[in-house]
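With one protein chain removed, the remaining protein chains of the complex are shown where they sit.
Every chain is named by a letter (A and B) in the order it is written, and numbering of its residues begins at 1.
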Amino acid sequence: MDYDVIIVGGGVVGCAIARELSRYRLNLLLLDKEHDVARGASGRNSGVVHSGVQVPPGSLKAKLNIAGSKQFPKLCRELGVPWRRVGKLIVAQHKSELAKLTQMLGTGKKSGIADLKLLDKPQLKQLEPHINGIAALYSQGEAIFSPYMLNIALAENAKQNGVHIKLNTRVVGIKRLENKFKLATDNGSYTSRYVVNSAGVWADKLAQMAGITGYRIYPCRGEYRVLDKACAKMINSMVYPVPVAGYGGLGIHLTPTIDGNILIGPSAEYVKGREDYRTTGPVLNKLYREALQLLPAIDRRDFIAAYAGIRSKLCRPGSSRFTDFMICEEPKLKGFINLVGIESPGLSAAPAIAKHVGKLIAKGLKLAPNPDFNPRRKVETRLDNLSGELVCRCEQVTRREVLAAINNPLGASSLSAIKYRCRAGMGRCQGGYCLPRIVDMLRETSNEEITFHGPGSHMFIGATKELLKCS
Amino acid sequence: MRKNLTCIICPLSCQIRLSCVDKDIKRIEGALCSKGRRYAEKELHCPTRSLTTTLEVIGGEQRLVSVKSDQELPRELLMPVMRQLAKLKAQAPIKIGQVLAADILDTGVNIVATRPVSKGDNR
Partner (left out) sequence: MQLKRELMVIGGGPAGLAAAVAARRAGVRDILLIEREDCLGGILNQCIHNGFGREIFKESLTGPEYAQIFIEQVQLSDIECWTGTLVTELTAGKRIIAANSRGLHRICAQAVILSMGCRERTRAAVDIPGTRPAGIYTAGVAQNFINLRNLMPGKRFIILGSGDIGLIMARRLTLEGAEVLGVLEKLPYPGGLPRNITQCLEDFNIPLYLKHTVTDIHGKHRVSGVSIAKVGPRGGILPGTTRKLACDTLLLSVGLIPENELSKAAGIKLDRLTGGPLVDETGQTNIPGIYACGNVLHVYDIVDQLTKEAEAVGRAAACYIKAGQSQLPLLRVQAGSGIKYVVPQQISAPGKRLLSFRVDTPGQNKYIVIKSGRKIIKRQIKQRVNPPELIQLEVNLPELSPGNIIKVELK
């Protein structure tokens, strides 16, 4: 089939674009090389809707961030994604940092963020009794949400509105034909008038396949630790240190998650591998140390997991230069839209990026409204009242919820896909209780190999005694 | 010859020190009970071990039934017996203590169920 638009990359940006374009009568295809969406940076971050206070005013980043964050309440309502305003504190620990707070207040106001104020020590203590600090910049409007839930919800809603989604499909070559592109993949080839490159950390490589060589992404890893829900009451708002120029990130911060955990991180370290999602001993220790500075009440015993994500940086290691999002239809390659260097605040900006890309496409394609477009995602809502058999004890997930996750609309089948959809296995026992039960449920529903996160990640080598039969 | 053994009869795990001549125990120290001596003698001549494992179940409520050897087996036969058991299946219902494999590998030792399994569809 000839598509109008092929979107490469099922991160939050790709899925937001797919969903935005599904408002119109277009033939749309979204490709992702992984077995599920949200496998890259979109599923590995702090889960924050930034207001824009940490980006230079006037930049595309600031513009899209501010516009995007304003769309979150409506978007999350439509998609059934929990979202909550908790506010953000940028906390000064030393007098030397006070000037920076005042400067950030000024920048924020210039960007049009109204609900900013400076807090002195007693005000800070009142808001956050457990936090160490002498003053803080308080940005009340900032919110938290589950980034992978939003990503999944966008994809599901896009699919519901007619977007074709092909997972486990890696683009290996791009050919320019007359008026259209031909994308060769390891799972068939596809043609379309427009190509949207939302390949995240691979965006420069994908652009290269189309002959555009001007981009270079520098992968920058951020590691996180996750604290038990038992610690949820230690903080009310997001707690950030005062940023240090050239750090490569916003500094190691504490973020309450929508599900009741606290995240510590991320670190910032340039790495070679674009998918080198390792955690490392020294960084994990550093996260602990730096988090203790902000929140001395943390107990090592409350760590339940650690993970890492990779930022798609356009700024080379060692440089403290600000680099903006690169979003454009390539002048030399009409119909090819590149989104490169979409790092933080990419998540907050995603809804606005989608609209922005929509406008770029409207220049070349006639966009007639899709009469069947439904902005609301069909959703098996999380039950308010627990009922029925609980499969996951820590996160109190019922059998019905796990079944809904197993039979998810995208057809992503793995233990991770289930975990990200219903939270079974995300709690303090990390699957010790629910894993055998979920495996039972998977064995009841299909004969497919059970994987941890898609092809190659098999959980079992077969039945017991099979090793004895071959020896 | 001197030899040190850890008695495996009970959790006390007595550290037994032996002086022996050609597998004959001349002196034994460290065993808190008489079972320790018997264990040491057997350990010198022909070490034996209990075997506990599982057998696949046909038509049961569980996929597997846990089993044990009703006597100890010569230690070197543990793996051969396991390979033999890999070829066998047990039909539900199964009673606790039921012999599921008699006289395994002509040892005179039976493999018996250590839990009941009622009829079912194995899920």
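FYI, a contact is a pair of C-beta atoms (placed from the backbone, for glycine too) under 8 Å apart; a residue touches a chain by one contact, two chains touch by 3 or more.
These figures come from a predicted structure and were not determined experimentally.
Enquirer: Decide which residue listed in A:Gly58, A:Pro296 or A:Pro436 touches the omitted chain of the complex.
Expert: Hidden-chain contact among the options goes to A:Pro436.
Enquirer: Of the residues A:Ala67, A:Ile134, A:Ala184 or A:Ala306, I need the one that contacts the missing chain.
Expert: Hidden-chain contact among the options goes to A:Ala306.
Enquirer: Given the contact definition stated above, which residue among A:Leu75, A:Leu183, A:Leu390 or A:Ala412 touches the chain not shown here?
Expert: Candidates A:Leu75, A:Leu183, A:Leu390 or A:Ala412; residue touching the omitted chain: A:Leu390.
Enquirer: Residues of chain B in contact with the chain that isn't shown?
Expert: 5-11, 13, 15, 49-54, 56, 62-64, 66-68, 75, 78-79, 82, 86, 96, 114-116
Enquirer: For chain A, which residues reach the chain that was dropped from this view?
Expert: Its contact residues with the unshown chain are 225-226, 230, 275, 277-281, 283-284, 300-301, 303-307, 385-390, 393-394, 396, 398-399, 429-433, 435-436, 439-440, 451-468, 470-471.
The rule is short, and it goes like this: only the chains that are shown with their structure count from here on.
Enquirer: How many angstrom between the C-alpha centroids of chain B and chain A?
Expert: Taking the mean C-alpha position of each chain, the two centres sit 53 Å apart.
Enquirer: Which bits of chain A are touching chain B when the two form their complex?
Expert: Its residues touching chain B are 440, 443-444, 463-466, 468-469, 471.
Enquirer: For chain B, which residues are in contact with chain A within the complex?
Expert: Per the touch definition, chain B meets chain A at residues 54, 56, 64, 82-83, 85-87, 123.
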